[in-house]
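Got a structure for you, written out below as structure tokens; questions coming shortly.
As you look at this complex, bear in mind that one protein chain is not there, while each of the others sits in place.
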Amino acid sequence: MSEGTDFTTTGVSRFPDRDLGVKRFRCEVGVPLAEQKELGHNRWHPDIPPLVEVGLGEELILECGGYDDYQLQDDDDPRDIQNFDLFRTHPLTGPVRVDGVKPGDLLVVDILDVQPLSGIGYSNILPGMGGPLASWFPEGFKTVWDLHGTSATSRQIPGVAIPAISHPGITGVAPSHDLLRVWNEREDPLIADGLAAPRLDAKDASVLRTLEGEEWERVAATAARTIPPRENGGNMDIKNLSRGSRVFFPVFVEGALFSAGDFHFAEGDGEVTWNAIEMDGVGWFRFSVIKDGMARYGVRTPMFRPSPFDPDFGTRYISFTGLSAAGGEQKYLDTTMAAVQAIEQAIEYLGKFGYTPEQAYTIISVAPCEMHVGGIVDIPNAAVVLKVPLDIFDKDILPRNV
Amino acid sequence: MSEGTDFTTTGVSRFPDRDLGVKRFRCEVGVPLAEQKELGHNRWHPDIPPLVEVGLGEELILECGGYDDYQLQDDDDPRDIQNFDLFRTHPLTGPVRVDGVKPGDLLVVDILDVQPLSGIGYSNILPGMGGPLASWFPEGFKTVWDLHGTSATSRQIPGVAIPAISHPGITGVAPSHDLLRVWNEREDPLIADGLAAPRLDAKDASVLRTLEGEEWERVAATAARTIPPRENGGNMDIKNLSRGSRVFFPVFVEGALFSAGDFHFAEGDGEVTWNAIEMDGVGWFRFSVIKDGMARYGVRTPMFRPSPFDPDFGTRYISFTGLSAAGGEQKYLDTTMAAVQAIEQAIEYLGKFGYTPEQAYTIISVAPCEMHVGGIVDIPNAAVVLKVPLDIFDKDILPRNV
Amino acid sequence: MSEGTDFTTTGVSRFPDRDLGVKRFRCEVGVPLAEQKELGHNRWHPDIPPLVEVGLGEELILECGGYDDYQLQDDDDPRDIQNFDLFRTHPLTGPVRVDGVKPGDLLVVDILDVQPLSGIGYSNILPGMGGPLASWFPEGFKTVWDLHGTSATSRQIPGVAIPAISHPGITGVAPSHDLLRVWNEREDPLIADGLAAPRLDAKDASVLRTLEGEEWERVAATAARTIPPRENGGNMDIKNLSRGSRVFFPVFVEGALFSAGDFHFAEGDGEVTWNAIEMDGVGWFRFSVIKDGMARYGVRTPMFRPSPFDPDFGTRYISFTGLSAAGGEQKYLDTTMAAVQAIEQAIEYLGKFGYTPEQAYTIISVAPCEMHVGGIVDIPNAAVVLKVPLDIFDKDILPRNV
Partner (left out) sequence: MSEGTDFTTTGVSRFPDRDLGVKRFRCEVGVPLAEQKELGHNRWHPDIPPLVEVGLGEELILECGGYDDYQLQDDDDPRDIQNFDLFRTHPLTGPVRVDGVKPGDLLVVDILDVQPLSGIGYSNILPGMGGPLASWFPEGFKTVWDLHGTSATSRQIPGVAIPAISHPGITGVAPSHDLLRVWNEREDPLIADGLAAPRLDAKDASVLRTLEGEEWERVAATAARTIPPRENGGNMDIKNLSRGSRVFFPVFVEGALFSAGDFHFAEGDGEVTWNAIEMDGVGWFRFSVIKDGMARYGVRTPMFRPSPFDPDFGTRYISFTGLSAAGGEQKYLDTTMAAVQAIEQAIEYLGKFGYTPEQAYTIISVAPCEMHVGGIVDIPNAAVVLKVPLDIFDKDILPRNV
């Protein structure tokens, strides 16, 4: 039985880069970005020095640590999520300066591939940051995923296999100084109210590639946090920006200054717990341009074309509906409330099949669920449809007569 | 060339009902519901007398006038939309009492087919009722559609063909008296503020099937308007409740009392102008039950399974993104604002290909566009993705270098 | 319960042709083509006089009796299939002369809709004409289908619902005299050997629209049977020439002379029993042209683009393989044998779930099964893959451990 043969039990596959001459930037697995800061950054600012310059039509392979910057541990100990330092999110690899791309252009990014790096995934309900139902779970809930090629399983949620729809949660370009000022002005009041993440902290967690000293201080003072998506893309958390899709970014600075990170093995629309199946990962990108595309096509926010490789569930969904009214509560065309109602309905339903609320909420956040705006005009009730794929479960979850 | 042969130039196809013995309820084309009120109703109330009783497993074919109750005319004169009487929306055919179905059950409705009745469609931006961008179009905008089998075209929007994803905008069951009371209590404050449609009007437009006199007055006083979707389903306006789908309704009264209407030839997620391609139509339904399904499965709002016949666009979409921030404006996780921003971005983009804002807004409302909740956790910005199918246009609308 | 209301229990829906001015040619239900021969023909010949002339861009609605020319009866009596007169197949409606279309062009036909006419379907294993396994069933086997909107059920095959993928089995254009001569020359030897259907019979079953007397005799003598598909299209029996698809025909005569018939509610690749769910039906067609398309694009046989409305089963198939070898039998790259082997494997498999060979063979022929050429190069074995959709069965037919 092959005794004596020296076969290792772990190993590497390869991106098919032989003879393609594609430059690859490596992330040291397990090492926080601050200790390998030549690789990237975790704030948005136009003055972060580029990592690399590429020409039009060129490709790059970018590795990146997960959104947690290697704070999470593959164990069942909740201390990592209890002590999670949000200021260290999200390490990004870049910026990539694309030669010949100017403000007003559209940067075209083909996402040629996305794969796991170390091969482990995390999805967490972080205490206090766990999305609209965070208050249900004051302790939070940690899930560790084993990534088996095209599917992920977890000891915390038995009986579920999540198919890959791998994507970078964050792809974006640098804002101009003017745009950055607009961001800060409009967000500062919410930061003051605790409704948006503050820019600076005592621990100086901002990593701005190789900037140090006064230059670091100058840039860090106004650099934008990576948490919200904005006109530059950023933390779009769109599950369909996956391997095989094409993205068009408005360009605000010379060379566009593209960065990527926050890789997800899979995610549902809305990423409702604030966590997908998060992973360190690697993306393969090709860069081109639509000259003057912003004005020619009236583009202010990113556009994209979907991937032909996204998992196809056909009709194998059960769809839940949520409204901006429930029991005695009534809001006016509040789509967020409708979404939350649909999520609560789905959690209650999945509970009948043995899933705890923590498990069900996590499933909805990480499986390729779809959440559609069902109606924003039928006053006073907005409606949202939440589609949960049936085939991720190892049992039949359709309603049946006994 | 067949001269002299007496072939008519219009005609009928048939639902395949020979030998199936399926009962069919006919709508007199062009006749307002008030004049054929034995057919149905336009308010929700448990005391509206049933139109018909069916057993479990039985099928019915229900015809119904469009949401406009035959107010709209196939011409280019805008007076019909200017003088539109909203109190006459929506004529519904029913209620159908399903034998053996009790409160607490789930009524299972298979939508076996949906077809146009008279073969003409309307989509309108009604002055004042035209969705979130109504203020852009104070005059409104009227579009008349020719329904050619599986596709619709319009003289008002040349160069566009909309594929059928035909469905009843409204399918629902009767509320219990208790549930109706909850609805009225939670909606009354909004009605008082003009944020929801009032129940009664001077013209006594409520049609409650054969009820008359005091009984009509008693029921009409508390019967709910059909405009918002609610726990009973109703005006869900979900484009995927289409021919071939299966819907599960919570049941609040004996026999469920199912009704349908507001047929759409096609619609986009959100029905953003408040109009799909509206049509008089005919639906073929089969009824069954999941006993005690509400408690057994924790169901409070309708669920459904999608149809295998919905048009498949594969990857042929261009997707726009919208956020709850734009320029200097900033809201906190406001998904409705994000949806509106995505719509505005799409209107601006389509404008570069020659579509007026009225046309583009209408296209987004009536074509099988998808609108996904992209993120409701990345504080402070909610994100929405609006996917517009490419192949409804007779030209290429992808961005290109000149 | 609506007592006294005069609702009929059968009825008609309509193609949406109001105001479209689309000409419709009606088939008298139940009447053989010979008795309404102004409607069409059942042989191919360039000299059959046109039924109608249309311009480019025009639409037509064509009704047609089923392939059986109303020989089949909705009962359980097998005498209709025992005494089946093959010479009366297939009634076709047409020819349509398309103005401005010339030999060498490509006629473009958009199939805008296909619907049942009388609403009943038949699928038969005809004694002696039942496809490659006919010898298994010397008595034949008759199945009658009830067409419920988008799905068909049959009392002869309980537990199965077949989704609509409705299409004309036959769409084609007239051959030129030269092409007709080629056909006859190449087929005559097979006719002599009993391997192709003879042209003429004692009963003079050829219907050639209004031709009579000597002219009938002249044309009937060389007119081609409709059974095989040929360069003109004809009996292509391609399930995907369905509502929503576009077909490109090479044109051999002035005006193309298009005809259609042999409507199917649904069919599997290969139509292996020689019967789909056969029905009288109605098709809605639009005609346009690619000038000089035969030479410009090198087209000798019809091409098409598939429909977006075909039922989508996603991954819900079980796929069987067949080879050109089985047990001790061995053929050299014989794809037909491989197809038959895959069919036999599927029949055996379905037998384990309670389906008789007659039922299983019929299911494979009429459900939207796919049959792929898996390999025609791996000498000596050709391979074929037969994909059977899982969701047509009311039970789970996947293999499981007990």
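In this document, chain identifiers A, B and C correspond to the written order of the chains, with residue numbering beginning at 1 in each.
Throughout what follows, a residue touches a chain if its C-beta (ideal position, glycine included) is under 8 Å from a C-beta of that chain, and two chains touch if they have at least 3 such contacts.
Since the model is a prediction, treat every value here as computed from it, not as a measurement.
Set against the missing chain, the residues A:A34, A:L56 or A:L112 yield one that touches it, A:L112. From the options C:V22, C:I111, C:V144 or C:A197, the residue with contact to the unseen chain in the full assembly is C:A197. Mapped onto chain B, contacts with the missing chain fall at residues 312-316, 391.
Residues of chain C that touch the chain left out of the display are 106, 131-132, 182-183, 185-187, 189-190, 195-197, 227-231, 235-238, 240, 248, 269-274, 289-291, 293, 296-308, 314-315, 317-323, 325-330, 332-336, 339-342, 345, 348-349, 351-352, 370-385, 387, 398-402. Mapped onto chain A, the interface with the missing chain covers residues 1-2, 5, 7-26, 38, 50-53, 59, 61, 74, 97, 112-113, 115-121, 146-151, 163-164, 243-244, 279, 282, 284, 286, 308-313, 391.
Going forward, only the chains that are shown with their structure count from here on.
The chain with its C-alpha centre at the largest distance from the centre of chain C is A.
Separating the CA-averaged centres of chain A and chain C is a span of 49 Å. Averaged C-alpha coordinates put the centre of chain B at 36 Å from the centre of chain C. Shown for chain A are the residues that touch two or more other chains, namely 314-315.
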